[in-house]
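A protein chain is absent from this complex, but the other protein chains hold their places.
Just so it is clear, A, B and C label the chains in written order, and each chain counts residues from 1 on its own.
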Amino acid sequence: MSSIRILYFGRLKDAVGHADETLDWAGGTTGQLLAQLRGRGEAWAGALAEGQVFRLVVNQQIVRGDADIPPGAEVGILPPVTGG
Amino acid sequence: MSSIRILYFGRLKDAVGHADETLDWAGGTTGQLLAQLRGRGEAWAGALAEGQVFRLVVNQQIVRGDADIPPGAEVGILPPVTGG
Amino acid sequence: MHCDITIQTAPFDLGAEEAALRVHAGDAGALVAFQGMVRGHDAAIPLTALFLEHYPGVTEAEIRRIAGDAAARWPLTAVRVIHRVGSLAPGEGIVLVLVASGHRAAAFEAAAFLMDYLKTEAPFWKREHFADGSQRWVDAKASDGDAAARWA
Partner (left out) sequence: MHCDITIQTAPFDLGAEEAALRVHAGDAGALVAFQGMVRGHDAAIPLTALFLEHYPGVTEAEIRRIAGDAAARWPLTAVRVIHRVGSLAPGEGIVLVLVASGHRAAAFEAAAFLMDYLKTEAPFWKREHFADGSQRWVDAKASDGDAAARWA
């Protein structure tokens, strides 16, 4: 069975309780992934609410809009950034 | 008899032929001094023409407009600047 | 254009980086450097440390891409970016941006552009550790987003 690896950064790591996870994944988009994760309950819906997610990264590429996530992908979920 | 000391800078030194001079001076303004120096002939009139003089300095203070030059003053005549 | 991007835990040295950059800067007449330092008294409680994390690989690639955008926009001869991650004490340098150009306005604008990018778009996250033992992830500032919007 296919899966993806999800990486959480910054405050999202604390909010969801871990830095990374492996998720069964037959295929789909970033929008479908976010909807699925938000569906895990109130804590997840809050942690991954619109203003809390700044960018999604698929296989080390920042993606815009509703992008495809192929099985086997690495997906980074990035909260608003605070560098410099 | 009273006098002033005049200092020339940058290309003005070459244009008038010396770096400084002492001039008899009973009193007057920067405008009167420039008129007197320009009256020395065509070379002086050209060297001290409007676009060639950027600032006048009286006793180490940059002056604007037609400023008073007291007897005994040091007067700097500054061509357009090219620092930095 | 010469372009050198590093994410590191170690401190950096402005003087050494300037000397190294000038080897690659050619006949550039203008060099602008920006150095950001950890502020110890920005909040009500004194800061004891700042912890920074990034997305290895992605962050470096994104900074390299934006440096390329800057080079397309301004006539630059060399760009150097160092961003630190890990635990930093107040007063320590966090970020260094060096830009060399034949034109001083280009050097100033490109350095400001790169800093605005690093503040608003580059994947870095800061956590503040305070003298009372508390800690918190830093909130993104709206003013930084406004600064970056200047270049859009």
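List of remarks:
Here, a contact is a pair of C-beta atoms (placed from the backbone, for glycine too) under 8 Å apart; a residue touches a chain by one contact, two chains touch by 3 or more.
Being a predicted model, the structure only gives us computed values, none of them experimental.
The hidden chain, counted over the whole complex, makes contact with B, C.
From the set C:6, C:35, C:48 or C:87, the residue in touch with the chain omitted from the display is C:35, counting the whole complex.
Of the candidate positions C:4, C:18 or C:69, contact with the unshown chain belongs to C:18.
Subunit B meets the missing chain through residues 7, 9-11, 14, 54-55, 57, 60, 62, 76, 78-84. Residues touching the missing chain, restricted to subunit C, are 13-16, 18-19, 22, 27-42, 90-91, 102, 104-105, 107-108, 111-112, 115, 119, 147 (touch as defined at the top).
Criterion: only the chains that are shown with their structure count from here on.
If the chains shown are joined wherever they touch, the resulting network has some other arrangement, not a path, ring, star or complete graph. Each chain gets a centre from the mean of its Cα atoms; for subunit A and subunit C, those two points are 26 Å apart. A separation of 73 Å divides the Cα centre of subunit A from that of subunit B. Annotation for subunit A: no residues touch 2 or more other chains.
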